[in-house]
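Just one protein chain is left out here, and the rest sit where they should.
In order of appearance the chains are A, B, C, D and E, and numbering begins at 1 in each one.
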């Protein structure tokens, strides 16, 4: 062992929890307002959009299904990036970010599964099929829940961070599988029509509401995530204070 | 004894939630099946009850080895075994019950969702739930015997499952056949179900006594 | 490193026989399926490879959580983690190998017997054995990651299986499809088998590295 | 109340660890068992607690009226391990043992009072696993206080305790004796108790009896 | 060969357990770390062993030629736990560690000789789990003998040992030092060693650095 010093990135000194709490407290109101406004606009646009001649009114499910599916994947990507932060810079904020993104990601994944099923019933005539895309999203859901269980099972967040980060990164294999499953295997599910290299193939009257809803979902995600991160920081602070209390008592020693 | 039940439930729900883990495992196992079998919905519906039962059996068996081992490792077991015979049997009963409440019951409640995924009919799902409701406590009770025997072994773990699996197989068989009897027409549901219930009662009586005997014998 | 392999194998065979449990469990899973399907021999033969694979997957997950936990409890893990990075990766590799030898290999050897029970043809049985021979080590290697993560847990148990099952799905998919390709005529056996081998190699490289990283991170 | 052991013989596997062990304790008296590693101190205590069966001989606890009392209901056993759950808070752990032990033999301290008595005021709401080795041992001692039982069987009670806590422990046992309790402790370290009998196990083991050769 | 620590700072969660810990040991010297329960003795040793990362400061082991040596290859760490498998025989356990440790730094005793050295001749064929607490600890000490390494890091090495074994342990360490080894031990009990430095941890913890508040 030549050097035991933990590497301390520049933001270790910059971003301490108190400062993070202050900064996030200032940003939050704007973020929340933006989220609500864009959501309202998006909802208005999606109900103003014309009905699809094939799918009828059910096409409106798209405006909440597709963003939920995107967010489910984006949230895992955020976690993966945060995990790299945990492993490389060992910054606890990265761990806080990865941990708190979990329930939110799970919720969006759940929504994409649920709205997908609700769309599938009238369109395909069944709630559920075991096709590649649906199944890979289901696996993503399981991974979210598994990671949540992992965090819940550990009594010490500081020790949970790195192992959980490793696992998160290993699980990232699933994201490209979800994304490209429609191209690799022929399935019932729609192939990509918006996020394609050669530009969207979807009609603008549906594209714009979809995009606005996607923006709204993204803002909602960041708002919730920031709030959850603040909670987590407070939780750790409480935990730390409890531990300190234990040690102070130890140092206080026996009854006189 | 209420204190013991409360303590065991508190531990199960607090440290990682044994309950949640059981259900998640159940979900994961059932989700894996279609990858093997293929996405044929009819076939899935046909083997659904068997899969659900296997998943539930596994989920309640795994982790059963900790029933007494955890108490042994931290020394609590000594206090439990120091009690008189009747209290010890009661203690084992209560601990098994707590195990079932924390692990078995959530499985029963999760079964309908999985039934949906396996494309099972409502009747089949209901039958599986009913049989699980009767069968999973039996697994916990008979599992206590294995857990008690495992206490003496240096590293119980797997051995519990080895000891218990043969005993649990009748539960599995009657559980599965009762579930099928409920959907396939000529077969009556009640006979296998009654046998299952009888097994469950028998194990609820036998398990704690045998486990208590094993614990008394294992003290060292 | 040979010493480590020898030690782990000695422990596995001495205390309770991990190998035996795996095979027993495998048997139990495969034995209940006919109850669900009914005595339709053709159908049994058809889903045989899938059932065998699913059984093997679940059986090799059992006990995986103890891979490092046992070493942690008695303090050996400290010595393992104290090594330099390369030796640690090698250590994880060897431990996973020992786990496979004790748990996975017996499953491969038991497969023909179960193939008989499932009314599978000789070709199908052979194909399943071959794919299991390649696939089960992959499960052990990727499982090591879950086991390493479990080291920080008060009690690993089910959680490891939950975390690992999603990652093991590709192994299952290609294992099963290679097995089927061997019997159904138009499909070639080699492509899925090659993919399976590639996955196995990939996991054999990735698993130990990721597990070593998790172990280093978990030291306290 | 008296605790009387006569001609106890303890065996582990093939070898007899001790033989002819006898003592008699009455209210306010303590017995300290010493001996080298492996001499059978823990074995003797477990045997007194009824966790092991004696090979021969008997251990009786009699009430002040001469009636024979069941040891498990009137004795506290503190082993090498602490019998506490890491996941639960200190108060929850102690509350559990209070209600578990509180069968017959009278009252004990409240949970908070017991925690105070071992000098750890304020840890009640902490998970047991947060405490250091020495603190954990002190909470394990607090278990003896939440339910009053006359006989204490202690196996290396001061393991992992620092100097100051050793004194605290001596005070606790002293109090217990003064209230008419009995204590039997196995230890390597001087306990700082006065007025104690002592029993030294030799650590020389004999092969099991020549006439009826042992089977185990 | 020298072991030099400079300005080590150790943290657990939110509190700094020690700071500015420094020492310098050369061949034949020993350091004893003392302090109350929870003061950070174990933490310091794990940090020296490389099992924990120091918050700041460094610990270096340099050879006689001044080259920096990797601690993991030149140090034995003996923790609270014994690192032995209960299922395996004593001899198997020790043989495993002998081949596991025997990477670079020279020879050690044979397994039988090491068992003799800790005074337990004859237990080689017993499963480790059958031994008493003190005997187990002594076998754990024997691990240090089967592979020779210059630096010994010992965490409460004499826990559960009786008086005689304490002396035996002191002799073992004495021998090791005489052969030019180094030893660092954390303990509550006097180790009976002469010619030692000592380091007292206060047990008073400070919250993590004031500028950058800690995150965990």
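Rule of thumb we're sticking to: a contact is a pair of C-beta atoms (placed from the backbone, for glycine too) under 8 Å apart; a residue touches a chain by one contact, two chains touch by 3 or more.
Convention: contacts and distances are computed from a predicted model.
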*Chain not present in the shown complex, as UniProt names it (candidates "Dihydroorotate dehydrogenase", "Heme exporter protein D", "NADH-quinone oxidoreductase subunit H" or "Phosphoribosylformylglycinamidine synthase subunit PurS")*: "Heme exporter protein D"
*Would you indicate which residue among A:25, A:176, A:191 or A:204 is in contact with the undisplayed chain?*
A:25
*Which of these touches the unseen chain: A:60, A:99 or A:133?*
A:60
_Residue of A:34, A:81, A:107 or A:175 in touch with the missing chain, whole complex considered_ = A:107
*May I ask you to list the residues on subunit A that touch the chain which is not drawn?*
18, 21-22, 25, 56-58, 60-61, 64-65, 68, 103-104, 107, 110-111, 114-115, 118-119, 121-122, 220, 224, 227-228, 230-231, 233-235, 237-238, 240-242, 244-245
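We adopt the following convention: only the chains that are shown with their structure count from here on.
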*Cα superposition of subunit B onto subunit C: how big is the rotation, rounded to the nearest 5°?*
175
*asked:* A-C versus A-B: which interface comes out with more C-beta contact pairs?
replied: A-C
*Just how far, in Å, is the C-alpha centre of subunit D from the one of subunit C?*
47
*asked:* I'd like the Å distance between the centres of subunit A and subunit E, where a centre is the mean of that chain's Cα atoms.
replied: 45
*asked:* Counting only Cα atoms for the centres, state how far subunit B is from subunit D in Å.
replied: 37
_In subunit C, residues with contacts to at least two other chains_ = 11, 15, 70, 153-155, 159, 162, 165-166, 169, 220
_Where in subunit D do residues touch at least two different other chains?_
80, 86-87, 129, 131-132, 134-135, 162, 164-165
*Flag every residue of subunit B that touches subunit C in the complex, lowest number first.*
15-16, 18, 21-22, 24-25, 28-29, 31-33, 35-38, 43, 46-51, 53-54, 58-59, 62-63, 66, 70, 153-159, 161-162, 165-166, 169, 172-173, 176-177, 180
*Within the complex, which stretch of subunit D touches subunit A?*
86-87, 116-117, 119-123, 125-127, 129-132, 134-135, 162, 164-165, 167-168, 171
*Report the residues of subunit C in contact with subunit A in the complex, numbered from low to high.*
142, 145-146, 148-149, 151-155, 159, 162-163, 165-167, 169, 206, 210, 213-214, 216-218, 220
